[in-house]
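Every protein chain of the complex appears in place save one, which is left out.
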Amino acid sequence: MVIEMVIAGVCVIGLFAALGLVLVLMERRVAAWIQIRLGPNRVGPKGMLQSLADTVKLLVKEGMTPNGADKFLFNFAPFIAMMVAMLLMAPIAFAKDFQLWDLNIGVLYFSAISSIMVISILMAGWASNNKYSLMGAMRSGAQIVSYELSAGLSILAVVILTGSLNLNEIIQSQADGWWIFKGHIPVIIAFIIFIIAVTAETNRAPFDLAEAESELTAGFHTEYSGMKFALFFLAEYINVFIVCAIGATLFLGGWMPFHIGHWEAFNHVMDYIPSSLWFFGKTFFLIFLIMWFRWTFPRLRIDQLLNLEWKYLLPISMFNILLVTLMAILGWHF
Amino acid sequence: MSNNSNYKDSSSIPPLASGGGGASSSGGGALQYLKDVFNGLKSLATGLRRTLYYFTHHKEIITEQYPENRDTLNLPERFKGEVVMPHDENNEHACTGCTACELACPNATIKIITKFDITPEGKKKKALDKFVYHLELCTMCNLCVVACPTDAIKMAQTFEHSVFDRSELTKILNKPGSKIREGIE
Partner (left out) sequence: MVEEIGTTPEGDIIINVGPQHPATHGVLHLVITINGETIKKVEPHLGYIHRSIEKMCESLTYRQFIYVTSRMDYLSAHINNHACALCVEKGLQIEIPSRAKVIRVIMDELTRIASHELWWGAMAMDLGAFTPFFHAFRERETINDIMEETCGARLTMNYMVPGGVMLDIHPNFQKRVKDFITLYKSKISEYDELVTGNIIFQNRMKGVGYLSPEDAISFGCTGPTAKGSGVSSDIRKLYPYEVYDQVQFDEVLETGCDSFARYMVRIREMNQSIRIIEQLIDNIPEGDFQAKTKAVLKLPKGEFYQRVETARGEFGVYIVSEGGTTPYRIKFRSPGFSNLSALDQMARGSKLGDLVAMMGTLDLVIPDIDR
(Lines give C-alpha, C1' and ligand atoms only; values in the text may rest on other atoms or scores of the structure.)
Protein backbone atom coordinates (compact mmCIF):
# COMPACT_ATOMS: atom_id res chain seq x y z
CA MET A 1 0.00 0.00 0.00
CA VAL A 2 2.77 2.39 0.96
CA ILE A 3 4.85 1.42 -2.06
CA GLU A 4 1.83 1.91 -4.28
CA MET A 5 1.33 5.40 -2.91
CA VAL A 6 4.98 6.30 -3.37
CA ILE A 7 4.95 5.08 -6.96
CA ALA A 8 1.76 7.01 -7.65
CA GLY A 9 3.22 10.13 -6.08
CA VAL A 10 6.41 9.91 -8.13
CA CYS A 11 4.36 9.34 -11.26
CA VAL A 12 2.20 12.40 -10.57
CA ILE A 13 5.20 14.63 -9.95
CA GLY A 14 6.89 13.31 -13.07
CA LEU A 15 3.73 13.85 -15.08
CA PHE A 16 3.53 17.34 -13.65
CA ALA A 17 6.95 18.37 -14.81
CA ALA A 18 6.52 16.72 -18.20
CA LEU A 19 3.10 18.28 -18.76
CA GLY A 20 4.32 21.71 -17.77
CA LEU A 21 7.16 21.56 -20.26
CA VAL A 22 5.02 20.16 -23.07
CA LEU A 23 2.15 22.60 -22.54
CA VAL A 24 4.37 25.68 -22.38
CA LEU A 25 6.08 24.61 -25.59
CA MET A 26 2.71 23.88 -27.18
CA GLU A 27 1.36 27.28 -26.17
CA ARG A 28 4.34 29.07 -27.65
CA ARG A 29 4.13 27.06 -30.85
CA VAL A 30 0.38 27.63 -31.25
CA ALA A 31 0.84 31.34 -30.57
CA ALA A 32 3.68 31.59 -33.06
CA TRP A 33 1.89 29.85 -35.89
CA ILE A 34 -1.25 31.90 -35.39
CA GLN A 35 0.89 35.03 -35.35
CA ILE A 36 2.71 34.01 -38.56
CA ARG A 37 5.95 33.45 -36.64
CA LEU A 38 8.17 30.40 -36.29
CA GLY A 39 8.20 30.19 -32.52
CA PRO A 40 10.98 28.61 -30.45
CA ASN A 41 13.66 27.28 -32.77
CA ARG A 42 17.01 27.80 -31.05
CA VAL A 43 17.30 25.45 -28.07
CA GLY A 44 17.49 21.80 -29.05
CA PRO A 45 16.07 20.28 -32.22
CA LYS A 46 13.32 22.59 -33.53
CA GLY A 47 13.34 24.41 -30.21
CA MET A 48 12.01 21.38 -28.32
CA LEU A 49 14.15 22.11 -25.26
CA GLN A 50 13.11 25.76 -25.01
CA SER A 51 10.78 25.30 -22.05
CA LEU A 52 13.41 23.18 -20.29
CA ALA A 53 15.88 26.03 -20.67
CA ASP A 54 13.29 28.46 -19.32
CA THR A 55 12.72 26.24 -16.30
CA VAL A 56 16.43 26.09 -15.55
CA LYS A 57 16.59 29.86 -15.83
CA LEU A 58 13.70 30.27 -13.38
CA LEU A 59 15.27 27.75 -11.00
CA VAL A 60 18.52 29.66 -10.67
CA LYS A 61 16.86 33.05 -10.33
CA GLU A 62 16.56 34.71 -6.97
CA GLY A 63 13.12 34.34 -5.44
CA MET A 64 12.57 37.73 -3.92
CA THR A 65 10.12 38.64 -1.18
CA PRO A 66 9.13 42.32 -1.03
CA ASN A 67 9.82 44.18 2.19
CA GLY A 68 6.24 45.10 2.98
CA ALA A 69 4.86 41.67 2.15
CA ASP A 70 3.29 39.23 4.56
CA LYS A 71 6.19 36.82 4.32
CA PHE A 72 4.45 33.60 5.33
CA LEU A 73 1.38 34.01 3.13
CA PHE A 74 3.46 35.36 0.26
CA ASN A 75 5.68 32.29 0.19
CA PHE A 76 2.85 29.86 0.95
CA ALA A 77 0.47 30.95 -1.83
CA PRO A 78 2.33 29.29 -4.76
CA PHE A 79 2.33 25.98 -2.90
CA ILE A 80 -1.43 26.08 -2.42
CA ALA A 81 -1.78 26.58 -6.15
CA MET A 82 0.40 23.53 -6.72
CA MET A 83 -1.35 21.42 -4.10
CA VAL A 84 -4.74 22.12 -5.64
CA ALA A 85 -3.46 21.15 -9.05
CA MET A 86 -1.99 17.92 -7.65
CA LEU A 87 -5.15 17.00 -5.74
CA LEU A 88 -7.20 17.47 -8.88
CA MET A 89 -5.03 14.93 -10.65
CA ALA A 90 -6.22 12.10 -8.38
CA PRO A 91 -9.59 11.06 -9.83
CA ILE A 92 -8.68 11.37 -13.51
CA ALA A 93 -8.71 8.15 -15.52
CA PHE A 94 -5.71 8.39 -17.82
CA ALA A 95 -6.36 5.08 -19.55
CA LYS A 96 -8.42 1.97 -19.18
CA ASP A 97 -8.02 0.74 -15.57
CA PHE A 98 -5.43 3.42 -14.87
CA GLN A 99 -6.71 5.77 -12.23
CA LEU A 100 -5.04 6.95 -9.03
CA TRP A 101 -8.16 7.13 -6.96
CA ASP A 102 -11.48 5.71 -8.11
CA LEU A 103 -13.80 7.50 -5.73
CA ASN A 104 -17.55 7.35 -6.18
CA ILE A 105 -18.07 11.14 -6.14
CA GLY A 106 -15.34 12.08 -8.62
CA VAL A 107 -17.29 14.91 -10.26
CA LEU A 108 -18.22 16.48 -6.93
CA TYR A 109 -14.61 16.15 -5.77
CA PHE A 110 -13.43 17.99 -8.87
CA SER A 111 -15.89 20.85 -8.37
CA ALA A 112 -15.05 21.17 -4.71
CA ILE A 113 -11.27 21.13 -4.96
CA SER A 114 -11.02 23.41 -7.98
CA SER A 115 -12.71 26.19 -5.98
CA ILE A 116 -9.76 26.22 -3.59
CA MET A 117 -7.60 27.59 -6.40
CA VAL A 118 -9.01 31.06 -5.83
CA ILE A 119 -7.66 31.06 -2.27
CA SER A 120 -4.08 30.88 -3.46
CA ILE A 121 -4.66 33.77 -5.86
CA LEU A 122 -6.34 35.89 -3.20
CA MET A 123 -3.54 35.02 -0.78
CA ALA A 124 -0.85 35.96 -3.28
CA GLY A 125 -2.56 39.22 -4.16
CA TRP A 126 -3.15 40.27 -0.58
CA ALA A 127 0.23 39.25 0.81
CA SER A 128 2.18 41.00 -1.97
CA ASN A 129 1.33 44.43 -0.53
CA ASN A 130 0.98 45.75 -4.06
CA LYS A 131 -2.05 47.54 -5.43
CA TYR A 132 -1.88 45.86 -8.80
CA SER A 133 -1.69 42.45 -7.13
CA LEU A 134 -4.60 43.24 -4.86
CA MET A 135 -6.79 44.35 -7.74
CA GLY A 136 -5.88 41.25 -9.71
CA ALA A 137 -6.74 39.04 -6.76
CA MET A 138 -10.07 40.76 -6.17
CA ARG A 139 -10.99 40.44 -9.84
CA SER A 140 -10.05 36.79 -9.75
CA GLY A 141 -12.17 36.20 -6.67
CA ALA A 142 -15.31 37.64 -8.27
CA GLN A 143 -14.58 35.82 -11.50
CA ILE A 144 -13.95 32.31 -10.19
CA VAL A 145 -16.85 32.37 -7.75
CA SER A 146 -19.18 33.37 -10.60
CA TYR A 147 -17.95 30.93 -13.18
CA GLU A 148 -18.01 27.99 -10.78
CA LEU A 149 -21.79 28.12 -11.13
CA SER A 150 -22.09 27.59 -14.83
CA ALA A 151 -19.19 25.13 -14.89
CA GLY A 152 -21.02 23.13 -12.22
CA LEU A 153 -24.35 23.32 -14.02
CA SER A 154 -22.91 22.18 -17.32
CA ILE A 155 -21.20 19.24 -15.61
CA LEU A 156 -24.56 18.46 -14.02
CA ALA A 157 -26.05 17.93 -17.47
CA VAL A 158 -23.88 14.87 -17.99
CA VAL A 159 -24.40 13.70 -14.41
CA ILE A 160 -28.16 13.77 -14.95
CA LEU A 161 -27.89 11.73 -18.13
CA THR A 162 -25.55 9.19 -16.55
CA GLY A 163 -27.11 9.06 -13.14
CA SER A 164 -23.73 8.78 -11.47
CA LEU A 165 -21.00 10.98 -9.98
CA ASN A 166 -18.35 8.33 -10.52
CA LEU A 167 -16.00 9.24 -13.37
CA ASN A 168 -15.51 5.57 -14.30
CA GLU A 169 -19.23 4.97 -14.61
CA ILE A 170 -19.58 8.11 -16.68
CA ILE A 171 -16.92 6.79 -19.05
CA GLN A 172 -18.55 3.35 -19.19
CA SER A 173 -21.88 4.94 -20.07
CA GLN A 174 -20.27 6.33 -23.23
CA ALA A 175 -19.23 2.94 -24.60
CA ASP A 176 -21.88 3.14 -27.32
CA GLY A 177 -21.24 6.79 -28.16
CA TRP A 178 -19.88 9.90 -26.49
CA TRP A 179 -22.28 12.19 -24.69
CA ILE A 180 -21.61 15.03 -27.08
CA PHE A 181 -23.10 12.88 -29.88
CA LYS A 182 -25.66 11.01 -27.82
CA GLY A 183 -27.00 14.01 -25.94
CA HIS A 184 -28.17 16.09 -28.90
CA ILE A 185 -28.22 19.88 -28.70
CA PRO A 186 -28.56 20.30 -24.89
CA VAL A 187 -25.26 18.51 -24.28
CA ILE A 188 -23.56 20.51 -27.03
CA ILE A 189 -24.76 23.71 -25.34
CA ALA A 190 -23.53 22.37 -22.01
CA PHE A 191 -20.18 21.57 -23.62
CA ILE A 192 -19.80 25.10 -25.02
CA ILE A 193 -20.70 26.62 -21.66
CA PHE A 194 -18.29 24.26 -19.94
CA ILE A 195 -15.43 25.34 -22.21
CA ILE A 196 -16.19 29.04 -21.66
CA ALA A 197 -16.55 28.62 -17.91
CA VAL A 198 -13.36 26.63 -17.41
CA THR A 199 -11.42 29.10 -19.57
CA ALA A 200 -12.55 31.74 -17.11
CA GLU A 201 -11.89 29.53 -14.12
CA THR A 202 -8.32 28.88 -15.13
CA ASN A 203 -7.75 32.63 -15.71
CA ARG A 204 -6.96 32.19 -19.37
CA ALA A 205 -7.45 34.91 -21.98
CA PRO A 206 -9.94 36.29 -22.91
CA PHE A 207 -10.78 36.02 -19.22
CA ASP A 208 -7.28 36.64 -17.85
CA LEU A 209 -8.38 39.65 -15.80
CA ALA A 210 -6.40 38.51 -12.79
CA GLU A 211 -3.21 38.97 -14.80
CA ALA A 212 -4.29 41.49 -17.49
CA GLU A 213 -0.76 42.54 -18.29
CA SER A 214 -1.80 45.67 -20.17
CA GLU A 215 -3.83 46.90 -17.22
CA LEU A 216 -2.29 45.44 -14.06
CA THR A 217 1.24 44.71 -15.32
CA ALA A 218 1.03 41.10 -14.11
CA GLY A 219 -1.90 41.06 -11.70
CA PHE A 220 -1.64 38.81 -8.68
CA HIS A 221 1.88 37.57 -9.45
CA THR A 222 3.42 41.00 -10.07
CA GLU A 223 5.80 40.62 -7.11
CA TYR A 224 6.70 36.98 -7.68
CA SER A 225 9.95 35.96 -9.27
CA GLY A 226 12.06 32.89 -9.78
CA MET A 227 10.66 29.52 -8.78
CA LYS A 228 7.71 30.98 -6.90
CA PHE A 229 6.52 32.54 -10.12
CA ALA A 230 7.26 29.31 -11.93
CA LEU A 231 4.96 27.43 -9.55
CA PHE A 232 2.06 29.76 -10.41
CA PHE A 233 2.90 29.43 -14.06
CA LEU A 234 3.05 25.65 -13.84
CA ALA A 235 -0.16 25.47 -11.82
CA GLU A 236 -1.95 27.48 -14.51
CA TYR A 237 -0.96 25.02 -17.20
CA ILE A 238 -1.69 21.97 -15.07
CA ASN A 239 -5.10 23.41 -14.32
CA VAL A 240 -5.73 23.85 -18.01
CA PHE A 241 -4.77 20.22 -18.53
CA ILE A 242 -7.03 19.04 -15.72
CA VAL A 243 -10.12 20.96 -16.78
CA CYS A 244 -9.61 19.73 -20.32
CA ALA A 245 -9.20 16.18 -19.04
CA ILE A 246 -12.45 16.53 -17.12
CA GLY A 247 -14.14 17.95 -20.20
CA ALA A 248 -12.83 15.08 -22.28
CA THR A 249 -14.01 12.58 -19.68
CA LEU A 250 -17.50 13.97 -19.34
CA PHE A 251 -18.33 14.96 -22.89
CA LEU A 252 -15.92 13.10 -25.14
CA GLY A 253 -15.81 9.73 -23.42
CA GLY A 254 -12.44 9.87 -21.65
CA TRP A 255 -10.31 6.95 -22.74
CA MET A 256 -13.29 5.33 -24.47
CA PRO A 257 -12.58 4.80 -28.18
CA PHE A 258 -14.86 6.24 -30.82
CA HIS A 259 -17.73 3.78 -31.30
CA ILE A 260 -20.68 4.04 -33.64
CA GLY A 261 -23.79 2.04 -32.65
CA HIS A 262 -23.61 -1.47 -34.12
CA TRP A 263 -20.81 -1.12 -36.65
CA GLU A 264 -18.92 -4.00 -35.05
CA ALA A 265 -16.01 -4.02 -37.51
CA PHE A 266 -15.45 -0.26 -37.18
CA ASN A 267 -15.67 -0.39 -33.40
CA HIS A 268 -13.20 -3.24 -33.35
CA VAL A 269 -10.65 -1.26 -35.35
CA MET A 270 -11.08 1.68 -33.00
CA ASP A 271 -10.43 -0.56 -30.00
CA TYR A 272 -6.95 -1.30 -31.34
CA ILE A 273 -5.86 2.30 -30.65
CA PRO A 274 -4.57 2.36 -27.04
CA SER A 275 -6.98 3.91 -24.58
CA SER A 276 -4.35 6.32 -23.21
CA LEU A 277 -3.89 7.70 -26.72
CA TRP A 278 -7.61 8.36 -26.92
CA PHE A 279 -7.57 10.16 -23.59
CA PHE A 280 -4.57 12.36 -24.35
CA GLY A 281 -5.75 13.04 -27.89
CA LYS A 282 -9.08 14.37 -26.69
CA THR A 283 -7.53 16.32 -23.85
CA PHE A 284 -4.96 17.98 -26.08
CA PHE A 285 -7.66 18.83 -28.59
CA LEU A 286 -9.50 20.73 -25.86
CA ILE A 287 -6.26 22.36 -24.72
CA PHE A 288 -5.71 23.52 -28.28
CA LEU A 289 -9.20 25.02 -28.29
CA ILE A 290 -8.43 27.03 -25.18
CA MET A 291 -5.08 28.19 -26.58
CA TRP A 292 -6.76 29.10 -29.85
CA PHE A 293 -9.17 31.33 -27.93
CA ARG A 294 -6.34 33.00 -26.11
CA TRP A 295 -4.52 34.06 -29.26
CA THR A 296 -7.63 35.27 -31.06
CA PHE A 297 -9.75 37.29 -28.69
CA PRO A 298 -9.29 40.56 -26.85
CA ARG A 299 -9.83 40.63 -23.11
CA LEU A 300 -13.19 41.38 -21.53
CA ARG A 301 -13.72 44.14 -19.00
CA ILE A 302 -14.53 43.12 -15.44
CA ASP A 303 -18.18 44.21 -15.55
CA GLN A 304 -18.67 42.61 -18.95
CA LEU A 305 -17.13 39.43 -17.60
CA LEU A 306 -19.68 39.28 -14.80
CA ASN A 307 -22.48 40.27 -17.19
CA LEU A 308 -21.57 37.39 -19.46
CA GLU A 309 -21.84 34.95 -16.57
CA TRP A 310 -24.95 36.21 -14.80
CA LYS A 311 -26.96 37.42 -17.78
CA TYR A 312 -26.01 34.88 -20.41
CA LEU A 313 -24.26 31.72 -19.28
CA LEU A 314 -26.16 31.11 -16.04
CA PRO A 315 -29.72 31.54 -17.45
CA ILE A 316 -28.85 29.48 -20.51
CA SER A 317 -27.32 26.68 -18.50
CA MET A 318 -30.28 26.63 -16.09
CA PHE A 319 -32.68 26.34 -18.98
CA ASN A 320 -30.41 23.73 -20.46
CA ILE A 321 -30.55 21.66 -17.29
CA LEU A 322 -34.34 21.59 -17.63
CA LEU A 323 -34.03 20.31 -21.18
CA VAL A 324 -31.51 17.66 -20.18
CA THR A 325 -33.70 16.50 -17.32
CA LEU A 326 -36.67 16.23 -19.66
CA MET A 327 -34.53 14.29 -22.09
CA ALA A 328 -33.28 11.94 -19.39
CA ILE A 329 -36.79 11.24 -18.08
CA LEU A 330 -38.28 10.63 -21.51
CA GLY A 331 -35.22 8.69 -22.66
CA TRP A 332 -34.71 10.72 -25.82
CA HIS A 333 -31.00 10.09 -25.95
CA PHE A 334 -29.71 7.01 -27.65
CA MET B 1 -11.71 73.24 -53.61
CA SER B 2 -11.37 69.67 -54.74
CA ASN B 3 -13.15 70.38 -58.03
CA ASN B 4 -10.02 71.36 -59.91
CA SER B 5 -8.76 67.82 -59.65
CA ASN B 6 -5.78 66.93 -61.79
CA TYR B 7 -5.76 63.31 -60.84
CA LYS B 8 -8.08 60.50 -61.68
CA ASP B 9 -9.82 58.91 -58.72
CA SER B 10 -9.97 55.20 -59.34
CA SER B 11 -10.51 54.00 -55.82
CA SER B 12 -12.01 50.60 -55.38
CA ILE B 13 -11.82 49.90 -51.69
CA PRO B 14 -14.87 48.05 -50.44
CA PRO B 15 -16.65 49.96 -47.70
CA LEU B 16 -15.88 48.50 -44.33
CA ALA B 17 -18.51 46.60 -42.49
CA SER B 18 -18.70 48.97 -39.60
CA GLY B 19 -20.93 46.62 -37.67
CA GLY B 20 -20.03 42.99 -37.87
CA GLY B 21 -21.06 41.60 -34.56
CA GLY B 22 -24.21 42.41 -32.72
CA ALA B 23 -23.13 44.75 -29.99
CA SER B 24 -26.55 46.13 -29.34
CA SER B 25 -27.11 46.52 -25.67
CA SER B 26 -30.71 47.65 -25.88
CA GLY B 27 -33.23 45.22 -24.55
CA GLY B 28 -35.96 43.83 -26.75
CA GLY B 29 -37.39 40.58 -25.51
CA ALA B 30 -36.26 37.02 -25.73
CA LEU B 31 -35.85 37.06 -29.51
CA GLN B 32 -33.44 39.99 -29.35
CA TYR B 33 -31.58 38.22 -26.54
CA LEU B 34 -31.10 35.06 -28.61
CA LYS B 35 -30.15 37.15 -31.64
CA ASP B 36 -27.48 38.92 -29.60
CA VAL B 37 -26.08 35.60 -28.43
CA PHE B 38 -26.06 34.21 -31.96
CA ASN B 39 -24.49 37.28 -33.56
CA GLY B 40 -21.89 37.42 -30.83
CA LEU B 41 -20.93 33.80 -31.32
CA LYS B 42 -20.82 34.34 -35.08
CA SER B 43 -18.41 37.25 -34.77
CA LEU B 44 -16.18 35.18 -32.51
CA ALA B 45 -16.26 32.29 -34.99
CA THR B 46 -15.15 34.65 -37.78
CA GLY B 47 -12.05 35.58 -35.82
CA LEU B 48 -11.36 31.97 -34.92
CA ARG B 49 -11.57 30.96 -38.58
CA ARG B 50 -9.00 33.59 -39.50
CA THR B 51 -6.52 32.50 -36.84
CA LEU B 52 -7.05 28.84 -37.73
CA TYR B 53 -6.19 29.69 -41.32
CA TYR B 54 -2.84 31.08 -40.25
CA PHE B 55 -2.28 28.22 -37.82
CA THR B 56 -2.58 25.71 -40.62
CA HIS B 57 -0.89 27.70 -43.44
CA HIS B 58 2.77 27.77 -42.57
CA LYS B 59 3.84 29.32 -45.84
CA GLU B 60 2.43 32.62 -44.57
CA ILE B 61 5.12 32.74 -41.87
CA ILE B 62 7.20 35.89 -42.28
CA THR B 63 9.91 35.32 -39.67
CA GLU B 64 13.39 36.22 -40.84
CA GLN B 65 16.10 34.24 -39.05
CA TYR B 66 18.55 37.07 -38.94
CA PRO B 67 22.05 35.87 -38.07
CA GLU B 68 21.62 32.79 -40.29
CA ASN B 69 20.32 34.66 -43.30
CA ARG B 70 23.18 37.14 -43.27
CA ASP B 71 24.47 35.88 -46.61
CA THR B 72 21.13 36.28 -48.34
CA LEU B 73 20.25 39.62 -46.77
CA ASN B 74 19.49 42.04 -49.55
CA LEU B 75 19.95 45.61 -48.39
CA PRO B 76 18.94 48.35 -50.82
CA GLU B 77 21.86 50.29 -52.31
CA ARG B 78 20.64 53.50 -50.67
CA PHE B 79 20.62 52.02 -47.17
CA LYS B 80 22.38 54.37 -44.78
CA GLY B 81 24.70 52.24 -42.66
CA GLU B 82 27.85 54.30 -42.19
CA VAL B 83 29.87 56.89 -44.05
CA VAL B 84 32.75 55.47 -46.09
CA MET B 85 35.24 56.99 -48.48
CA PRO B 86 35.69 54.87 -51.62
CA HIS B 87 39.26 54.41 -52.81
CA ASP B 88 40.17 53.19 -56.28
CA GLU B 89 42.83 50.62 -57.15
CA ASN B 90 45.62 53.25 -57.04
CA ASN B 91 44.68 54.04 -53.43
CA GLU B 92 43.28 57.38 -54.49
CA HIS B 93 40.19 59.11 -53.17
CA ALA B 94 38.24 62.16 -54.30
CA CYS B 95 38.32 64.25 -51.12
CA THR B 96 39.75 67.74 -51.45
CA GLY B 97 39.40 68.50 -47.75
CA CYS B 98 36.96 71.34 -48.40
CA THR B 99 35.08 70.68 -45.10
CA ALA B 100 31.65 71.00 -46.71
CA CYS B 101 30.60 67.77 -45.02
CA GLU B 102 31.95 68.92 -41.69
CA LEU B 103 29.84 72.05 -41.92
CA ALA B 104 26.76 70.15 -43.07
CA CYS B 105 26.87 67.65 -40.21
CA PRO B 106 24.40 68.47 -37.43
CA ASN B 107 26.23 66.42 -34.78
CA ALA B 108 29.90 67.27 -35.33
CA THR B 109 30.44 63.71 -36.48
CA ILE B 110 33.09 64.60 -39.05
CA LYS B 111 36.39 66.32 -38.37
CA ILE B 112 38.68 67.04 -41.30
CA ILE B 113 42.36 67.64 -40.71
CA THR B 114 44.17 69.17 -43.64
CA LYS B 115 47.82 69.51 -44.56
CA PHE B 116 49.73 71.39 -47.23
CA ASP B 117 51.16 69.40 -50.09
CA ILE B 118 53.89 70.78 -52.32
CA THR B 119 52.84 70.41 -55.94
CA PRO B 120 55.45 69.63 -58.66
CA GLU B 121 55.35 73.31 -59.61
CA GLY B 122 56.52 74.09 -56.11
CA LYS B 123 53.25 75.66 -54.98
CA LYS B 124 51.65 74.89 -51.65
CA LYS B 125 48.27 73.17 -51.98
CA LYS B 126 45.72 72.29 -49.31
CA ALA B 127 45.05 68.56 -49.12
CA LEU B 128 43.36 66.04 -46.87
CA ASP B 129 45.42 64.65 -44.04
CA LYS B 130 42.87 62.80 -41.92
CA PHE B 131 39.14 62.34 -42.38
CA VAL B 132 38.02 61.58 -38.83
CA TYR B 133 34.56 60.06 -38.60
CA HIS B 134 32.81 59.49 -35.27
CA LEU B 135 30.37 56.68 -35.98
CA GLU B 136 29.07 56.81 -32.41
CA LEU B 137 27.73 60.34 -33.01
CA CYS B 138 26.32 59.73 -36.47
CA THR B 139 22.56 59.70 -37.06
CA MET B 140 22.80 58.60 -40.72
CA CYS B 141 21.02 61.74 -41.97
CA ASN B 142 22.89 61.68 -45.30
CA LEU B 143 23.47 65.48 -45.23
CA CYS B 144 27.26 65.11 -45.58
CA VAL B 145 26.96 62.88 -48.64
CA VAL B 146 24.59 65.37 -50.27
CA ALA B 147 26.86 68.29 -49.38
CA CYS B 148 30.04 66.77 -50.84
CA PRO B 149 30.90 68.54 -54.11
CA THR B 150 33.20 65.78 -55.39
CA ASP B 151 31.23 62.67 -54.32
CA ALA B 152 34.15 61.60 -52.19
CA ILE B 153 32.05 59.99 -49.47
CA LYS B 154 29.04 57.71 -49.61
CA MET B 155 26.86 55.61 -47.38
CA ALA B 156 27.77 51.94 -46.97
CA GLN B 157 25.30 49.13 -46.36
CA THR B 158 27.02 47.76 -43.26
CA PHE B 159 24.89 47.87 -40.17
CA GLU B 160 26.49 45.61 -37.56
CA HIS B 161 28.43 48.28 -35.74
CA SER B 162 28.71 46.75 -32.27
CA VAL B 163 32.19 46.88 -30.75
CA PHE B 164 33.54 46.28 -27.27
CA ASP B 165 35.41 49.56 -27.02
CA ARG B 166 33.87 52.89 -27.91
CA SER B 167 37.14 54.22 -29.29
CA GLU B 168 36.92 51.71 -32.14
CA LEU B 169 33.96 53.70 -33.46
CA THR B 170 36.14 56.70 -34.22
CA LYS B 171 37.39 55.93 -37.69
CA ILE B 172 39.81 57.52 -40.11
CA LEU B 173 38.21 57.14 -43.50
CA ASN B 174 41.12 57.89 -45.83
CA LYS B 175 43.46 54.93 -46.08
CA PRO B 176 47.10 55.40 -45.09
CA GLY B 177 49.22 56.64 -47.97
CA SER B 178 46.23 57.53 -50.08
CA LYS B 179 46.14 60.70 -52.10
CA ILE B 180 43.65 62.69 -54.08
CA ARG B 181 42.77 61.49 -57.57
CA GLU B 182 44.20 63.49 -60.45
CA GLY B 183 41.95 66.16 -61.88
CA ILE B 184 39.70 66.75 -58.92
CA GLU B 185 39.66 70.31 -57.68
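For clarity, chains are labelled A and B in written order, and residue numbers in each chain start from 1.
By definition in this document, contacts are C-beta pairs under 8 Å (C-beta built on N, C-alpha and C of every residue); 3 or more make two chains touch, one makes a residue touch a chain.
Quantities reported herein were computed from a predicted structural model and do not represent experimental measurements.
**Student:** Would you mind spotting which of A:35, A:164 or A:267 touches the chain that isn't drawn?
**Tutor:** Candidates A:35, A:164 or A:267; residue touching the omitted chain: A:35.
**Student:** Of B:50, B:126, B:166 or B:179, which one is in contact with the hidden chain?
**Tutor:** With B:50, B:126, B:166 or B:179 as choices, the missing chain is touched by B:50.
**Student:** On chain A, where is the contact patch with the chain that was removed from view?
**Tutor:** Residues 31, 34-37, 131-132, 135, 205-206, 208-209, 212-217, 295-304 of chain A touch the chain that is not shown.
**Student:** Quickly run down the residues of chain B that touch the omitted chain.
**Tutor:** Given the touch definition above, chain B has residues 1-2, 4-14, 16-23, 25, 39-40, 43-44, 46-47, 49-51, 62, 75-76, 78-80, 104-106, 139-143, 146, 155 touching the missing chain.
Following the convention adopted for this analysis, only the chains that are shown with their structure count from here on.
**Student:** Would you mind pulling out the distance in Å between where the CA atoms of chain A average out and where those of chain B do?
**Tutor:** The computed centroid separation for chain A versus chain B comes out at 48 Å.
**Student:** So in the complex, the part of chain A that touches chain B is made up of which residues?
**Tutor:** For this pair, the touching residues of chain A are 30, 33-38, 41, 292-293, 295-297, 312, 316.
**Student:** If we count contacts the way the header does, which residues on chain B are in touch with chain A in the complex?
**Tutor:** 37, 44, 47-48, 50-52, 54-55, 58, 60-63, 65
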